[in-house]
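Submitted below is the structure of interest, expressed as structure tokens.
With one protein chain withheld, the remaining protein chains of the complex are depicted in position.
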Amino acid sequence: MSAAPRDHASNQPIPELICELCRLFYQLGWVSGTGGGISIRGPEGIYMAPSGVQKERLRPEDIFLLSDQATGEHDCQVVRGPATGLKVSECRPLFFNAYRLRDAGAVMHSHSVWAVLAARLFAPQGGPGEFVCTGLEMQKGLRGMGCFDTLRVPIIANTPRESQLTASMAEAMQAYPDVDAVLVAGHGVYVWGRDWVQAKTQAESYDYLFRAVVESHRLGLPVGGA
Amino acid sequence: MSAAPRDHASNQPIPELICELCRLFYQLGWVSGTGGGISIRGPEGIYMAPSGVQKERLRPEDIFLLSDQATGEHDCQVVRGPATGLKVSECRPLFFNAYRLRDAGAVMHSHSVWAVLAARLFAPQGGPGEFVCTGLEMQKGLRGMGCFDTLRVPIIANTPRESQLTASMAEAMQAYPDVDAVLVAGHGVYVWGRDWVQAKTQAESYDYLFRAVVESHRLGLPVGGA
Amino acid sequence: MSAAPRDHASNQPIPELICELCRLFYQLGWVSGTGGGISIRGPEGIYMAPSGVQKERLRPEDIFLLSDQATGEHDCQVVRGPATGLKVSECRPLFFNAYRLRDAGAVMHSHSVWAVLAARLFAPQGGPGEFVCTGLEMQKGLRGMGCFDTLRVPIIANTPRESQLTASMAEAMQAYPDVDAVLVAGHGVYVWGRDWVQAKTQAESYDYLFRAVVESHRLGLPVGGA
Partner (left out) sequence: MSAAPRDHASNQPIPELICELCRLFYQLGWVSGTGGGISIRGPEGIYMAPSGVQKERLRPEDIFLLSDQATGEHDCQVVRGPATGLKVSECRPLFFNAYRLRDAGAVMHSHSVWAVLAARLFAPQGGPGEFVCTGLEMQKGLRGMGCFDTLRVPIIANTPRESQLTASMAEAMQAYPDVDAVLVAGHGVYVWGRDWVQAKTQAESYDYLFRAVVESHRLGLPVGGA
């Protein structure tokens, strides 16, 4: 079994990079309670954290490597996995939406409370809906966006099991081809990019925008369409 | 005196693990002002932090080991303790509620301001009462809960001394057999699990849910029964 | 020149301990913008951080040692100081209030935004006034307080120069002999204790109480007399 390849931008083996990003995301409040996750595409396939683990305590040997050759609709094979009986993240089909429909290089899934509050503000009944904002410089952190453009992010309704989101997430992605994120009501957000650097930059920019819009609304100074 | 046994999930001696978790919980704002605490059951007995100490500065040699054989109702013997004249946490009988009534493997007690605000929102007169929420993905971090189930957490009234909570906490636990937490008005929350990993996951999930409900309420977008 | 003595509770030389606490307080938001400070009494005299420095970057050699023998009313002599032309903190006479009137072992001065908001809530015109709360477990972190007692903390008006607070702080201390803190409107809080451990425990407990009361008020669920 060969060593994991090094990521170009970080010069780290990808499993190590995933663990480092998970520790950072834990500090940001995106992956508490074992929620959320990260997946990065490498030359060998798709790296993905296991399901239901404490994200800030992950070790490189806990990370799965999946083939990106579909054997069924969302059923990519595990090429290499931890010895310890962990399971692949339930987000797998959602991560694969981004890999297949958008040729993403990395996907991040955050449970940030700002994502949940932003979705609730624009879809109080639980979705579907649309998050809207404009006039914020941080919009420039998003692909193709200027600070005076109007950002519209789809909000889909949550489902009892995460994998049941697959179809509605794919539909939202097709309806919003210029947007690299889907909000899930009461749940969080999926954000992707052509590589982990763009995915992380966009995930941080979205989190900032969700917070800025929610906090502006609380001040009675709404941004965008809220 | 034998060395402390290693925890299976963390591969650390339990006293070391308790100190590490205390440092983390300090950063989360759960154990400031010497409040809050953690206890973990090991093969030798129950490990517990001392009373009234700065949780982020604990050292493994400060941790008590208690027998889990009751000698009186709540009076488990100290098997091994620090040389420095520290006292066992006043939470002892409350931690033992979880060990005895639920066969817990670990108990966490947080003074998080989100727990206090959530209790105040649902029991403004100081309890008893019931925290309610529904529709949040993070509910899946709790034993037996789906995201569309309705979560109900008992709130008990606070008492002048912590040990006086023992009976009302036990009653609340018996009235809510599917819930692994008890809120104490003006005080915080007790959360437990079959092992420290589940207890921590549930403690983080509860803290997130308390915050999400409080922040939603502030936005005029109440969740659950608030 | 002899080495600085080790603190009993931390087993660290006191100047090192002050630097470590300053880094922690910076993370807590108490000493940003060079504001706030710490002073600890040792066997040789009073240790104090310099004025107007970045608290999270302090080094042990930056710490002053002052005699605790008054030569004038508030004019204690510098026994040892940094070579670099730093000045003793302008808080000196306020710290000495606690050393002289209460025989304190340590004093902490925080600019926490929660202290400022709490003072504003109870003294919107800028003081004098009184912060009030009751029913919060964290009150037990304060000397002599139970959780059902009513806590009353004096709020004094701010003055153009910090040293001008000396007399009104002393008066407030005499009027509230059971309280180890004075709030300064628009400014922050002074908290002390018999040693640095009690001073820190009380400073954290007060910060928590200020925040809990402010956040409760925002939820329309006031605590105490707000």
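Observations on the structure shown:
Think of it as A, B and C in the order they're written, each chain with its own count starting at 1.
FYI, a residue touches a chain if its C-beta (ideal position, glycine included) is under 8 Å from a C-beta of that chain, and two chains touch if they have at least 3 such contacts.
What you are looking at is a predicted structure, and each value in this text was computed from that prediction instead of being measured.
Partner chains of the missing chain, restricted to those shown and counted over the full complex, are A, C.
The chain not shown here is touched by just one of A:E44, A:E90 or A:E215, and that residue is A:E215. Which of C:S10, C:S32, C:S67 or C:T166 touches the hidden chain is settled by the complete complex: it is C:S32.
Remark: the residues of chain C touching the chain excluded from display are 32-35, 52, 54, 56-57, 111, 113, 116-117, 120-121, 124, 126, 158, 160, 184-188, 214, 217-218.
For chain A, the list of residues touching the undisplayed chain reads 10, 24, 135-138, 140-141, 146-148, 197, 200-202, 204-205, 207-208, 211-212, 215-216, 218-219, 221, 223.
Keep this in mind: only the chains that are shown with their structure count from here on.
If you sketch which chains touch which, the chains link end to end in a single open path, with no loop closing it.
A rotation of 180 degrees, rounded to a multiple of 5, brings the CA atoms of chain A into register with those of chain C. With each centre defined as the average position of its C-alpha atoms, the distance from chain B to chain C rounds to 31 Å. Note: centroid distance chain A to chain C, computed from Cα atoms, is 43 Å. Residue positions of chain B touching 2 or more other chains: 218.
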